[in-house]
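The block underneath contains the structure these notes are about, expressed in structure tokens.
Removed from the display is one protein chain of the complex; every other protein chain stays in position.
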């Protein structure tokens, strides 16, 4: 029987991608999970420990890891401001078409800048001797504090501020495309019915954009788990361990503590957190697919 | 020679069966039209022949060669698509050339064929344009040209005229018919438009629900519809189908419906009906006599009130109340202005034009 190239050639073409997925993703994840059950230090050691959960029990007793988890939560909650802010900006830009191009360009440019540069810029503004604080004090506002990064209690808020500055434009862009996909007849109908501005948004527009909001929330959460660069650039984890986050903890455990098994255990927990966020995204995609089919 | 044959074709998608044990064979040089409502499986059948879909079970052969497991390019076919499917980034010449991609011809022969097809379809002046710069009719010609250059024995058309306006459609219809007459190639043509089918086909396969309801020449399909589906599908306005009861008395056979008797004594029965049998009679609107005019020896006379009338330029139809339903009858458009709603008119139905179907099986008797 003749060879059906239409069957085989695409499968040959897919082979590299499949190989990469199997080795660099699936294989590597399994590999890391295995390492987390070992006592590997500087170099991998593949013999399982007697108590395979040892690295994990140690991890959850580690004060640094507890701080990292707490900070993850703070950063997550605080970063939600970026979604709120992004939505307000999008709604206002969409409402008042004048200057749309300019405003959009300004709100989005931080996204083109790396987080290292963002962090360095904000770190400079937070500088207690020459930064914004000094300026405020010099114009008589001595009661205001803006040296957040030098104190453990406020350092995370500094990071949140920089994160919101960097990310709001992105959520604005997603919200804008969501707003633009709303049928223009709805705006006309609301106008004819004399629905007030607030009620229109609260009762019609925001419920219609629930998919967009959910997507934004999930993307934001996934981004928060990965947060690393901004922490390095702004505080490098300090002061003390005050701004450690899981991503920072994991890299630190590998490079500074040279503890491969311990770093792997922390990475596995990061994967679990990601999966917990990711599951709703999978369900959301499936739900969307179904509601799209139902409409069709 | 390219005799296209389908043997016991089954096609299922998951639990949905699209084609059920389908058999069909056509000879070289035929113009076969697959005709049916949307979702009847006609496009699926064409795609199976093209090799764009795989059969679940069955065998397809072209010219005696089993092609069931061949790639589309190896089947010796050319296809024209509904949306034309021209390659948007290539010029017309590039499109025609890519039509020969699998043919490994030398440059001179390629050029010769492109020239030939372009001349035949009068698109020589368009060869260096991109599809976006062409009108609908021109795109259609290019799509046909891309099929012609292959010089294969069998051409497939998938509703090629449905994106054209009415005037262009009539023109292209004639042109495709002429191409078939000139090239003597086999054509398999899918459409839901019965006018296209009746005007172009040498053979029509009427399909419904994954089954071929009738296979025959256009005349056979029109004058001897095999069952109720074909009877209702072919003809515009559609054939009037009314339930009736057979009454046999003294060597005379008649169908009685809503108090009217229709004489069917000389009907060419396949199976003879029995007295009291439930049947469906089919009366084409165009076979009724003119209202009021006398028809020599009519099979039946109807005296019915007018419900409403419809005029479409050169044609006119009157809808008459018959029992609890309507009967359509074609009327001289000059005369139709005379009929008002509620007027009762006399119309006659001539001998030998009625169709009778078994009410249970739907088959032509």
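Think of it as A and B in the order they're written, each chain with its own count starting at 1.
Please note the rule applied: a contact is a pair of C-beta atoms (placed from the backbone, for glycine too) under 8 Å apart; a residue touches a chain by one contact, two chains touch by 3 or more.
Criterion: contacts and distances are computed from a predicted model.
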Query raised in the report: Any idea which of "Carbohydrate ABC transporter permease", "Multicomponent Na+:H+ antiporter subunit B", "ATP-dependent helicase Lhr and Lhr-like helicase" or "Cytochrome c oxidase subunit 1" UniProt assigns to the chain that's been left out?
Result: "Carbohydrate ABC transporter permease"
Requested in this report: Would you indicate which residue among A:177, A:196 or A:291 is in contact with the undisplayed chain?
Outcome: A:177
Report summary line: Full-complex touch with the removed chain, picking from A:39, A:117 or A:182, is A:117
Query - Candidate in contact with the missing chain, chosen from B:9, B:22, B:50 or B:283 - result: B:50
Query raised in the report: If you put the missing chain back, which residues of chain B would it touch?
Result: 47, 50-52, 71-74, 77-79, 81-90, 98-102, 146
Report summary line: Contact residues on chain A toward the hidden chain run 5-7, 9-11, 13-14, 16-18, 20-21, 23-29, 31-32, 35, 44, 89, 92-93, 95-96, 98-99, 102-118, 120-122, 124-125, 127, 129-132, 134-135, 138, 165, 169-170, 173-174, 177, 215, 219, 222, 225-226, 228-229, 232-233, 236, 247, 250-251, 254, 260, 263-264, 266-268, 270-271, 274, 278, 281-282, 285, 288
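Going forward, only the chains that are shown with their structure count from here on.
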Requested in this report: Go ahead and note the Å separation of the Cα centroids belonging to chain A and chain B.
Outcome: 59
Query raised in the report: chain A touches which residues of chain B in the complex?
Result: 69-72, 74
Report summary line: As the complex stands, chain A meets chain B at residues 1-2, 4-6
